[in-house]
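Note that this complex is displayed minus one protein chain, with the remaining chains in position.
As written, the chains take the letters A, B and C, and residue 1 is the first residue of each chain.
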Amino acid sequence: MNAIILISILGIFTMMSEFIGLKKFIYPIILLSLVGILGYNICSFWNTPEVHYGMLLHDNYSVAFGSLLITITLLWFLLSRESYSAGEFNQGDHYALILFSTVGGLLLVSFTNMSTLFLGVEILSIPLYILAGSRKKDIRSVEASIKYFILGSFATGIMLLGIALIYGATGTFDLAAIKIAASQQSLFYVGITLLSISFAFKISAVPFHFWVPDVYGGAPTFITAFMSTFVKVAAFGAFYHLLDSIFTQVPSYLSYTLIGLSALTILIGNLAASYQNNVKRLLAFSGVSQAGYMLMVFPMLSVGSKSSLFVYLAGYAVANLIAIYVVHSIEKLKDEATVENFGGLAKSNPFLAFVMTLALISLAGIPPAAGFFGKFYLFTEVIKGGNIYLVLIAILGSLISVYYYFKTIIAMYSEPENTSSAVRYEFGFAKIILVIMSVLVVLIGLFPDILLQIGKQI
Amino acid sequence: MITTLLIILPLVAALLVYLAGQRLAPTVAIAATVLEFAVALYAYFTFDVAAGWNFAVNQEWIPSLGISFNIGMDGISMALVLLTTFLLPIILLSSLLSPLKDKASFYSLALIMQSALIGVFVAKDLFLFYIFWELALIPIYFICLLWGDENRRPVTFKFFIYTLFGSLLMLAAIIYLYTVTPEKSFALENIYNTDLSALEQTWVFAALFLAFGIKMPIFPLHTWQPSTYTSAPIAGTMLLSGIMLKMGIYGVIRWVLPVVPTALMNWGWLAALLSVIGIVYASIIAIRQSNYKTLIAYVSIAHVGLIAAGLFSNSVEGLQGVIAQMLAHGVNVVGILFVIEILLNRTGTLEISKLGGLRNQMPQFAVFFVVIMMASIALPSTNGFIGEFLLFVGIFNYNPYLAAVAGLTIILGAVYMLSSYQKIMLGEAKSAYNNVLDLTLIEKSILIPIVIVIFVFGLFPNLVLDLTEPAVNEILHTVNNSIPVAN
Amino acid sequence: MMEFVWLIPALPLLGFLILSLFNKYIPKSASGYIASAMLLGSFLIVLNLLFSAISGQLIEQPPVVLFHWVHAGNLNLSLSFQIDNLSVWFMSIITGVGFLIHVYSISYMHDDEGVTRYFSYLNLFIFSMLLLVMGSNYVVMFMGWEGVGLCSYLLIGFWFKNQNYNDAAKKAFIMNRIGDLGFLLGMLLIYNQFGTLEYREVFDQASKIINPNEVSTIITVITLLLFVGAMGKSAQIPLYTWLPDAMAGPTPVSALIHAATMVTAGIYMIARSNVLYSMAPCTLDVIYIIGTGTAILAALIGLTQTDIKKVLAYSTVSQLGFMFMAIGLGGYSAGVFHVTTHAFFKALLFLGAGSVIHAMGGEQDIRKMGGLMKKLPITFITFIIATLAIAGIPPLAGFFSKDAILALAFEANPIKWGLGVFAALLTTFYMFRMLYLTFFGEFRGTQHQKEHLHESPLLMTIPLMILAALTVFSGFIEVPHVLGGHNWFSHYLAAANIALPEASHLSNSTEYLLMGTALALVVSVIFITYFLYVSKKTQPASSESEMSFLDKLSYNKFYVDELYDFVIVKPLGFLSDFNSNIIEKHFIDRIVNVSGKSIQWSGKTIRYIQSGDVNTYAIFMVIGIVVILFLNLVL
Partner (left out) sequence: MSEYLVLCLILFSLGAFGVLYRRNILVMFMSIELMLNAVNLLMVYFSALHNDQSGQVFVFFIMAVAAAEITIGLAILVMIFRHLGSINIDSLKNLKW
């Protein structure tokens, strides 16, 4: 609750900073504030759960996911500093929009009422419509924006229809009340299914994933970084929170739907990614498939599945941020981040190549990176839940994913340098952040117990 | 503590090597591996056979999932650690011959791999085992990718995907086993205590068999292997065939036999049959290979087939044979690959048809070549014979006909080994190789230890067999105790 | 005495190690003396043992255990020696004849550049051969068995620059390995049945079997498998073709390995396991058939060969056939007796042939020799003694050993006797044909060769003379009852548990008659050949086209090599190519690749769904919604 308010104030302040002449100081202010808010949020972890005005819930779950979201925003700020040095984008506006989006995300992991859910989704999405199209001179950016907008609004319409039907069946928007009133009638069925589908859209499950590659591919890369991590964590957090709040056990019709969606997402996401040559799009599709893995634990609704989702998301977010940052660096010099353009990176810039390798290994789920443990924990929960066939599909998917992740790695390490202008630019600040994030990836992979302990408390 | 030291030491060394820079890297790396070997020898001499697991360390790691850093060495582990630590200095020394670029990275990767390999052999926790298993894959992948020949990219990729496929299936099986353990833990004792139905066992067995079978490799899962061996740098091939394939065999001994005995009873025959088919199949293919390295790759499949068949023989002799043959094969295949390295170094080719008459220029080399070749075709008094004989005893007790077919390896082995030797070394001297020099000091310093080990182990196999016998008995005890009495 | 037993094999091993490790530092001329000295040492110890054996001190000696070798489960193998009358007998032959051949080689090989290597191999061979006969269990025997195979390989291909020689070496090794597989399987079955591989324990257990019918199949299988091993090593049908090719090696090697010692290892093995063989009459029949077949077939081929060493090689094969014939008839001691006499006279023949080749400057074709008796008198005399011995002329050794076999044969069946005599006549024919062509008549070689003809130096002729003496006298150790003897040798061997043949039922007169008939036939064949090759001066055809069909068949060894090539070698090569090019590439690997490709293909196809058109995306979404709702509501 307090974090939401504070970040909202920070956002408004940022927006106004330009005309109160604080433009130069706004960046450190944001960083410090975010660190402070993060610290404050983490400290409130063991506070007793409380509901604010019947709208927002403050419990371990919301604090854990909220902290994760704020951390992602913080990392994003740390990494995207250079993107604004060229002056192409309006720094203040962007920062404000990102902060507003953060607020939306925080709302999404702590709602107890459908209206908060709706507002959270919109607050999260609307700034992103703008940000996706912020490279105004590039038609692709604009195209990404309009596609995101149309499909996003369409999904909002479906979500609202779902909410309306649930309302019709139960007569309330409050989750706790819905849980009690949840009935067997088909109005409720259809409502919850439609609501789930709109979430499937947000988390990019197949066949609702079509916007993802286009929007991620067209949007400015540092915005893609934010979308592919922050939005995904928020949407997953919200979706799980929703199901967890409404059901003690996912009804079978919904659980089959989720299983089916997850299998389809894993397969199609990985297959489609396997043929991509643009690493940015490749990562977009890989994001789709990663969503499939996470969707596997949704039918269980156990402590284990919640914590495994959390651990997986944390590992995924960090690794994906690293990967997209590297893509961004390549794009700066070579226009487009095709696999060929990664050729010889290990020679021209071994650090970047190493970091990228680590990130991709993590995404592929190979020890000792975080992604491996995440996947392992996820699979454990799914097998515990009895869906071993789903795990076999996931294994097939992982195998395909190794194919395309390693395509990039191979290019980096074995292709001769294909261009005279090697990637040799100053990292400065970002280098330190990358090192920290890489260490984080390995640490989560090797010593996941701290994260696990948190995960079990939520 | 020693066990932890054995795992940590190469990792630290890897870092040091990387920091030492290109010039110092080989020295540091070789010194580190020699030190590691010394530590392993110390462990061997202080090893208490009667105590079962020696040098055990059990540290909580991820308690919420019942995962602990649980390591230790029983006889089998000790034997394989000895093999690994003995071979690594030799492999690193031998790679001095080849013109590798960026030696620092190469040696670091090799050392990381050593650490992971030892980890695989000493892990007493299934999760830990898996982690090390996968960790071992990454360095070797990069070694093959960065230092392989011109075909390396598709080839190593296939290797990587193929092995990873097995690994992932194993992961699924491991998780499944974990979920059925009574105490929800990955510890060895718990995994051995699972109570699975015959059907469950079959599936777990299938998954684990695929995983380990791909690594070994067993026919028909072997097709990644010849091309990978051929295109990898020779040091990489040495690591792959000398040590890495032992991971698969070790995995079966440690994590398949005691865990799914019923499935073994029902399906072991199939595994043994496939192994035996592989022996004959690979041996026959080896006869007509034109590239000597590819030939050795197929030979390796044949040899591993015999070991694999012994795995399923369910007898002390057979399993002791498996261990003896693992050690022998490790040493011999590294020896023969070093011979290849020398051939490549002197002549620049491994096409058998282009070689010939080298005995004229390299008489000393020929002696070592013959000795290693004879060890590889299991001439008595060499190490190869001990393993092969015990394996035959085991397989014969399991099924005489299988042993008879497997025995064809004796004949076919002579055929491909002698023919290729003849074509490479014998005959009139070729003018193209007039200036070829005989062995250098470094080369001798590699070949002599190998030859010594070949004979020492051939004549005094009890040095190792006595070490492993209690452990083997323990494994078989577990196997036979958990088979439900047939009604 | 027993504490020095280990020295017997250790000395040649030491010789081998010295010669091979310090190859560079040892003067070439010294290497032969070092090797011979080592062997002399062994021989003296063996001689000592032999006297103890003769005086009956070695009966029921426990095995001498050097160290425990392999221990796994129930399997306990030790490197241990069985010193009894049988092994001591063989050790004497090996070290004795071996020493003579070493001495002979010093001179024969003195100008070869690889002489040190040669002697190191020779010493290694003696070591392995001793191991073979001394071992107290089958595995040690196998160790020596394979070891002699290796040495044979190394020595046949001693002149490694010639690829034909290398082919011969390879062939020998591989054919031996085929036999070895049989041996190995036999051992495995023994272990499987008796749980041990120690001779004593195996034979004890086997003889204690109460109901022989129960296990007779297993014993039969064991003995047959072991016999397969013997076939390979002792060059019996169908594994005999390597031996004639093995003549590629230096001639003393042929004398030592391919005549006197290694090839008789099969006889030793069967004699050693006679307890088992006696329990398997079926196997003995097989052995008899194969032995007789080999004796006759090889002799038939020998009739037309023109290479002096090839003739001797086929003669060896044929004589080995005789030995197996004896064993097949249950006459183990007769077999071993023939091994002994054969070792002497065949070594003598080979060394004599070596002397001839030496004098001829490397020529081996008997069509280009002739009239050598004046130039090489010692060689000639010793050679003729050996030839008479092999033909079975009394009182030379060959007469007694061959007669013992023929008597056994007649007792079993007169037809068997007839076959034996037939083989003996063929032997006489080709041996005398060779003798006459080589030493009688006119010299047919080049002028250059003629000028250089000379008798060999003393180092070569002294061994010849010693062997000749042995050939003359060694027969008297087994003088049969009919001729007033006591079958001393059979009794000697009986002390080592070698079963005695059943007491002869033949009356003295029948025996005299048989001896007389055989002798008369042999003598007449000698005269026929004399008439043919000395009086009529018949020459073997110089090219194939001049030969008659039968001659051609025999000259080309009945095309057996070609048959093997067609039936085994070619198909194996084809199978190899087929496996690697078809099965491997188009089936097994293709399955792997196709699964990879199909994923690539689906990836390629699936991405076209991503058409870039927003409406289409929305349509897919709606389809998804409808399908989900439909499934949910219907199911």
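Observations, loosely collected:
In this section, a contact is a pair of C-beta atoms (placed from the backbone, for glycine too) under 8 Å apart; a residue touches a chain by one contact, two chains touch by 3 or more.
Everything numeric in this text was worked out from a predicted model, so none of it was measured.
Looking at the complex as a whole, the chain kept out of the display touches A, C.
Interface note: of A:56, A:99 or A:114, the residue touching the hidden chain in the full complex is A:114. Note that of A:133, A:287 or A:385, the residue touching the chain absent from this view is A:133.
Per the touch definition above, the residue from A:122, A:340 or A:449 contacting the chain not shown is A:122. Listed residues A:33, A:145, A:255 or A:408: the one in touch with the omitted chain is A:145. By the touch definition given at the top, chain C reaches the unshown chain through residues 607-608, 610-615, 618-619, 622. One chain of the complex is left out; on chain A, the residues touching it are 114-115, 118-119, 122, 126, 129-130, 133, 136, 139-140, 142-147, 149-150, 153-154, 156-157, 160-161, 163-165, 167-168, 171-173, 213-214, 217-218.
Rule of thumb we're sticking to: only the chains that are shown with their structure count from here on.
Distance from the centre of chain B peaks at A, each centre being the average of the chain's Cα atoms. In this assembly, the C-alpha centroid of chain A lies 43 Å from the C-alpha centroid of chain B.
A straight line joining the Cα centres of chain B and chain C is 37 Å long.
Chain contacts: chain C has residues 596 touching two or more partner chains.
Each of residues 403 in chain A touches at least two other chains. Chain C contributes residues 20, 67-75, 79, 139, 142-143, 146-147, 150, 153-154, 157, 160-163, 166-167, 169-170, 173-174, 177-178, 180-181, 184-185, 188-189, 191-192, 572-573, 575-577, 579-580, 583-584, 588-589, 592, 596 to its touches with chain B in the complex. Only residues 146-147, 150-151, 154-155, 158, 186, 189-190, 193-194, 197, 201, 207-208, 210-211, 213-214, 253-254, 256-257, 260, 268, 271-276, 400, 403 of chain A touch chain C when the two sit together in their complex.
Looking at the complex, you find that chain C touches chain A at residues 596, 599-600, 602-604, 606-607, 609-610, 612, 614, 616-618, 620-621, 623-625, 628-629, 631-633, 635.
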